[in-house]
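With one protein chain held back, the other chains of the complex are shown just where they sit.
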Amino acid sequence: MVYGIVRLINFAHGDVFMVGAFLAFYSIEKLHLPLPAVFALAAGGSAFLAVVIERVAYRPLRNAPKIAALITAIGVSLFLEYFTALHQVFGPNYYAFPRPFQVVSREIGGITVTNIQWIILLATLASLGALQYVVYRTKVGRGMRAVSHDHVTAGLMGVNVDAVIAFTFGLGAALAGVGGVLYGIAYPQINTFMGVMPGLKAFTAAVLGGIGSIPGAVLGALIMGLTETMTTAYLSSIYRDGIAFVLLIAVLLWKPTGILGKTRTEKV
Amino acid sequence: MDGVDFLLRQGELTGIIGPNGSGKTTLFNVITGIYRPDRGAVSLDGKEITGLPPEKIARRGIARTFQNIRLFRDLTVVDNVRIARHPHVRYGPVAALLRTDGFYREERRTREQVEEFLSIFSLQDRRKDLAKNLSYGEQRKLEIARALASRPKILLLDEPAAGMNPSEVVTLMEFILRIRERFSLTVLLIEHQMRLVMGICERLIVMDFGHVIARGLPAEIRRDSKVIEAYLGKRNYIDGKFN
Partner (left out) sequence: MTLLKNIAKAVLPFAVLSGLVQFLSVRDILNPYWVHIFQLACVVAISALGLNLIYGFTGLFSLGHAAFYGVGAYTAALLTKQYVGVYGDEAFFATGAVFLGSLLAGGVAAALLACLVGLPTLRLTSDYLGIATLGFGVIMKVVFDNADSLIPQLGGARGMTGIPRLTGVPWAVAALVAAILVIRNLVHSSYGRALIAIREDEIASAAIGIDTFRYKLIGFTAGCAFAGVAGGLYAHLYAFLHPSTFDFLKSFDVLMIVVLGGLGNLTGTLVASFAWVFLLEGMRVALPPEYIEFRWVLIPLLLIVTMLVRPRGLFGFREFPLLRSKVYR
């Protein structure tokens, strides 16, 4: 979504995910907040962080060559990872994430499913629905779509481009934050570098499914996840990280803009 | 496009006109290999060129300018023209790496050729300026200069007079005639400015909605009812007078 609107690969996305997980950790462990508040804090904190990053690091470079913003994104990502890894902050160690509820598994028709997996699935569908609604049925969403086509003209037509972009970053980060919490509950070990691979895979899944398409992102993630798990089960876990990218390259060669991607033809 | 066919004879100056969206630039793109037609063929000097990649077609002698001016904006005027000489460069990469005498000689020769071109186009004083800093008219001239630097047989001009005022158009008209003469070109141009079209084109092809709706001499075309209808619509014209 962010890429679709500002054409920036936000390398810091995975680190915002990490911050969400850590915020949740502190709100459960130290503040003993109830679960809804945990999610709210994680989402809100991540969103706030992303809006600040956008304002300080990305907005000044909006009219600069794209690569400058990209390098800045890498810088922000590294800074977040290493700053939080300092002993004075979170430290480089792994923390055990406190599960706010018991993880139970149930058998349905020969398949074992845990309650956290149900929650993740529901959360994904809910997010998909909510995002689609925001992008296609609200005023802000219309602004987002306008900015994604041409931010200069959108501004001339009265769209508050700065606000729309900030909102987009915030929304995307809120989702990342929620993702971080869910990840922490599902795989209860967190550390400040936990966002690197998920961030990379998140973007890869978005590209796989088609940049600019929100259902595409979900589709891409689903395909990637299934491929990884099946490869681990039927082949070997050593191929796990690599297979997702083999798949990506294969898909890009067949459909250069991803499975559900919209081809933007250039007028010659 | 549908059912577009015509023959271009050597040395002719032909114009393609028609309302916006009638397929004129698409026609150029098909000829130069950017689009591949589903049906039909394009031939040059009897040899078929349909489906060849644009660079091969360019090297066979068809050069073009673009409707939206595609100059190398961050490069100098000299470099823009110099790059067009690349397919004809007479040294290999090894000579460039080793900086042989042949390399320096050829670079000097290229420079002389480029200087000559720039003076034909009166751009020599702007030689070190970046293309993006040129005025609109100068940019159009530079694009034509770059196209000509590849020594084509056929020159395709896509709306060369766009954005020009009447006196600039007159200068352009003389200019096109001169370069056609000097470089023995066959010229095919798309244009909306009727003064230029009627002034220098020897033959016209009129397109609308992807079809050719008329072809012939300019004098005939300006009276052709189908053409007028395409531009102005049916009901506004009766007996040579507007309603």
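Each chain carries a letter (A and B) given by its place in the written order, and its residues are counted from 1.
Here is the rule we use: a contact is a pair of C-beta atoms (placed from the backbone, for glycine too) under 8 Å apart; a residue touches a chain by one contact, two chains touch by 3 or more.
Everything numeric here is computed off the predicted structure, so don't read it as measured data.
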Touching residue (missing chain; options B:44, B:96, B:198 or B:228): B:96
Residues of chain A in contact with the chain not shown: 3, 7, 9, 57, 60-61, 64-65, 67-69, 71-72, 74-79, 81-83, 85-87, 92, 196, 200, 203-204, 207, 238-239, 241-242, 244-246, 248-249, 252-253, 256-257, 266, 268
Residue numbers in chain B that touch the chain omitted from display: 32, 34, 53-56, 58-59, 63-64, 66, 70-76, 78-79, 82-87, 89, 91, 93, 96-101, 103-104, 107-108, 110-111, 128, 146-147, 149-150
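Following the convention adopted for this analysis, only the chains that are shown with their structure count from here on.
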Touching residues (chain side chain A, partner chain B) in the complex: 267-268
Chain A-facing residues of chain B, complex: 25, 29, 34, 66, 68
